[in-house]
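For this view, one protein chain was removed and the others were kept in their places.
Entry: subunit A
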């Protein structure tokens, strides 16, 4: 696990750029989660990692393994796809749960009422 893969220099630089970028973006997201003032603001921070962070790392991974095995390997696209589909759902569930609780508890930070549904 700890041994570095046997990559040509150009590929190693490319891969490490993407991986480090992804990791940094995710780290920023995590710091945001910690530092931001309230729940609704915090909700945005980790999605940084789930989108850009994951994406960058996946690109790195694609390049790394495609070069290593001398053929295009794009399994990671699937990971990206599913993360893209499922992350918003998680966030929506979290947000609506929080919204609900704030309303019930009469918290001022939350909007009072759903906007009236627009008639088609």
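Just so we're on the same page, a residue touches a chain if its C-beta (ideal position, glycine included) is under 8 Å from a C-beta of that chain, and two chains touch if they have at least 3 such contacts; residues count from 1.
Assume contacts and distances are computed from a predicted model.
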Leaving aside the chains you can see, what is the UniProt protein name of the one that's missing? Options: "Multicomponent K+:H+ antiporter subunit A", "Peptide/nickel transport system permease protein", "Cytochrome c oxidase subunit 3" or "Oligopeptide/dipeptide ABC transporter, ATPase subunit". "Multicomponent K+:H+ antiporter subunit A"
Had the left-out chain been drawn, it would touch subunit A at residues 1-2, 82, 85-86, 88-89, 92-93, 96, 100, 104, 114
